[in-house]
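Only one protein chain is missing from this complex, and each of the others stays in its spot.
Entry: chain A
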Amino acid sequence: MPVSTTPQGQPVWRRRTTRAQWLQYLAWLAGVSLFLLCWKMISDNTMWVFVEDAGRQGADLISRMTPPEWGYANVLWKPMWDTINIATLGTALGIMMAFPVAFLAARNTTPHPLIRSAALVIIVSSRSINSLIWAMLLVTILGPGVLAGIIAIALRSIGFVGKLLYEAIEEIHPTPVEAISATGASRLQVMNYGVLPQVMPAFAGISVYRWDINIRESTVLGLVGAGGIGLQLNASINSLAWDQVSVIFIMIFATVLVSEWISARVRHAII
C-alpha cells in the first residue's frame, strides 16, 4: 500500500507498493538479461575474421569511390527525372485513392461498420507490403518500366495516407459537425463543411510528407526494374564502378535534401 503510517503516527506516501517495486526491479533484470543474451548470440554468429579488416575494406571502398566520376552525371539526369516523376505521380495517384478510403474507414464518417472493415483491410494490406515488393510484383505483371514504379508507389501510399488521414478525421471536434447537421445539411454537405475544413491541414501535411518519403523510396525501385535511378545504381554496383556509384549517391542525397526542404516549406505554409 503506497500510504502507510510510521510508528510515530506520521502518514507516509510512496509512489509504489513494495510488491510493485520488486516486480519492477525483476522486469528490469529480465530485460537486461535478454539484451545480453541476444548480444552473445549475434556475436557467436559473426565471423570476426571479416570484421577485423572492416576498417581496411572500408577505406579501400572509399578510395575507389573518390574522386567521383563527374562526367557520369550527364547520363543520370534522365533517370533522376524519372525517379522524381515516379514519386510525384505515384503520390498523387495514391492520395486520390486514399482520400475516399479514409472517409470510409473513420469511425465517425463511415456509412456502415462493414464498409469500415473493408476500408481498413485495404489500408492494412497496402501498408503491410513494402513498395519494393509491390514493384517486384508489378514488374512481373506490367513488365519493367516507369509505370510499374508509379503504381507501386501509389499502392503503398494508399495505406500510409489513408491511415493517417482517417485518424485525423476521427480526432476532429464534433461540435461543428453537430452544428452543420443541425442546419439540415445532407451527409455530403456535413463532410464538406463540418469535416473537410478541419482535416485539411492534416491532409496537406500528410500528402507532402508521403511525397517526401516516396522520393527516397523511388530511388531504389530501379533495383527490381521499376524505372528510375535505381537501375543505374544497380548497373554501376554490378560492374564495380564505384566512382559512378558515388556520383549517384551524391545525386540522390541532393534530391532528397531538396524534397525535404520543399515539404518543410509547404507544411509550414499550410499549418
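Of note:
Quick note on the criterion: contacts are C-beta pairs under 8 Å (C-beta built on N, C-alpha and C of every residue); 3 or more make two chains touch, one makes a residue touch a chain; residues count from 1.
The rule is simple: contacts and distances are computed from a predicted model.
According to its UniProt record, the chain left out of view corresponds to "Phosphonates import ATP-binding protein PhnC" among "Sarcosine oxidase subunit beta", "Cation acetate symporter", "Phosphonates import ATP-binding protein PhnC" or "Amidohydrolase family protein".
The residue touching the chain not shown here, chosen from A:Ala20, A:Leu37, A:Met96 or A:Met200, is A:Met200. Across the entire complex, the residue among A:Ser4, A:Thr66, A:Asn192 or A:Ser239 in touch with the chain not shown is A:Asn192. For chain A, the residues in touch with the chain missing from this view are 175-176, 178-186, 188-189, 192-194, 197-198, 200-201.
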